[in-house]
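Shown here: the complex without one of its protein chains, the others still in place.
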Amino acid sequence: MPIVKTITGVGHRVVNAVWRIGIAARFFALTLTHSGSGFRRFGLIKKELFSTGVMSLIIIIVAGLFVGMVLGLQGYETLKRFGSESALGVMVALGLVRELGPVVAALLFASRAGSAMTAEIGLMKATEQISAMELMAVNPIARIVAPRFWAGVISMPLLAAMFSAAGIFGGYFVGVVQIGVDEGSFWSQMQAAVDFRHDIMNGVLKSFVFGVVVTVIALFEGYDAPPTAEGVSGATTRTVVTSSLAILMLDFVLTAMMFGGSE
Amino acid sequence: MRHPFNGFLILSPPALVEIRNLNFSYDKRAVLQGINMTFHKGKCIAIMGSSGCGKTTLLRHIGGALKPTKGHVKVDGKIMHELDPNGMYKMRRKMGMLFQFGALFTDMSVYDNVAFQMREHTDLPEDLIHDLVMMKLNSVGLRGTHDLMPSELSGGMARRVALARTVALDPMLIMYDEPFAGLDPISLTVVGDLIRRLNDALGATSVIVTHDVQESLKIVDYVYFMAGGVIVAEGTPDEIRASDKAIVHQFVHGEMDGPLPFHYPGGDYRQDLSL
Partner (left out) sequence: MERTKLDLWVGMFVVAGIAALVMLALKVGNLSTYNVSETYQVQAYFTNIGGLKPKASIRSAGVLVGRVTDISLDTDRYEAKVSMSLDKRYQFPKDTFANILTSGLLGEQYIGLSPGGDSEMLKTGDQIKKTQSAMVLEDLIGKFIYSKADGADK
């Protein structure tokens, strides 16, 4: 009976997925409860801030600059049709601060820092470093996982803000310097339309949520990876795929909650 | 224990590890069956057997990383699987384990690797830790490597650094999981010699899980032979060398065929070749 087989197969997969979500949630809770030592010894978090935050800096700023330049170019072409080129600043700023900044920065972060985290922890597991730590009576969640988690959560909003800032400069460069939109109206219209709490803080909140989700997925996949070369490479791929999907889906939910329907 | 003939007390060192009727199954597959072992303080014990006979699983039981299906492991008078997490952590601080390929932390320098446990478990000032790390590294002859990363070390050097890390807190029980795997003959002798010397210098008890017969017979006091999850032979190195048990003979002399067959069990050969 191939139909029965298919149905049981699907059911099996669903049950498995729910199971994994449950384990991941327990892992997340463990990470939070074991975060104390990481904060008492901030050096551990600082070291991870370097490898997640500082090492992602260049890709984030360059990508932000180019996304902003494209926004400037495309926005100008569209706005010109309605004779409202002066609203270019508004378009670039709102697009970046509300959506593209948090989302694209999080996608880049997932593929740059998230995959590195998964691979690193997966390899630590494959080479028995995690077992060794356990047998030395040191909790690997507190020593390895928690500092990386907090480093990711701290760097994500900062990276998203840098992405948006770089993007606005990119838009400014293309719109004002290259095309010749009036500089005064570019900035003043932007300032009039972008609300600090409603737009910027909501963007920061989004990137904070993305930071939590991406780092938890990356750390969990690494910690859960089968201790073999194939296991680690599979987990790295899953980190990028799962966290990208999670970012885009969560972005829709968060956008609907923050901006949708309220006006 | 009393002497069987004259009834005098025999002063043998007290037992540090007692394994009684240990059984362990993984996915209904019996890995260990009815293991009984006693490790006395100050001794070097080897557990030998071919790959996959359950040696590493046994070590993990002593370390408290696995829970037995039946029976128990008693270390220093305490049953491992009945300890609460706190008691388990206290017990593990008194143990050291050298993993198969060293398992050095790849994101730390050699110095930080050796200092790791001192920093995690003690409040020693950093200059005292420095001296201790240098002493430990000196005892394995690698003081000069302290600012290298593990990736810059050769296999034998990494194993020695891992050894220095294992004994960092002067453990009472040191476990070695395949300490000789993948070493060249010179490193092999060096590591074997270090294991014995460190054990005697620290007054510790060492358990070596290995399939390297010749090297380990040189350094240990007592040997257990395992095959298929049970103990098939035990004795002092001299007794083992002289043993006429087929399986021990095969192992000690590295013969291809014997009680452990060369061929993995399969169907009829002629049938497989479609003759």
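Brief remarks follow.
Read from first to last, the chains carry the letters A and B; within each, the first residue is number 1.
Assume a residue touches a chain if its C-beta (ideal position, glycine included) is under 8 Å from a C-beta of that chain, and two chains touch if they have at least 3 such contacts.
These figures come from a predicted structure and were not determined experimentally.
All shown chains touched by the missing chain in the whole complex, by label: A. Considering the whole complex, the residue from A:Ala110, A:Val145 or A:Leu159 that touches the absent chain is A:Leu159. Annotation: of A:Leu49, A:Val103 or A:Ala218, A:Leu49 touches the absent chain (contact as defined above). From the set A:Phe27, A:Phe173 or A:Trp187, the residue in touch with the chain omitted from the display is A:Trp187, counting the whole complex.
Where subunit A meets the missing chain, the touching residues are 46-47, 49-50, 53-54, 57, 93, 97, 155, 157-159, 161-162, 164-166, 168, 187, 190-192, 194-196, 198-200, 204, 263.
In the analysis below, only the chains that are shown with their structure count from here on.
Looking at the complex, you find that subunit A touches subunit B at residues 120, 123-124, 127-129, 131-138, 143. Contact residues on subunit B toward subunit A in their complex (touch as defined above): 63, 65, 88-90, 92-93, 95, 97, 99-101, 103-107, 116-117, 120-121.
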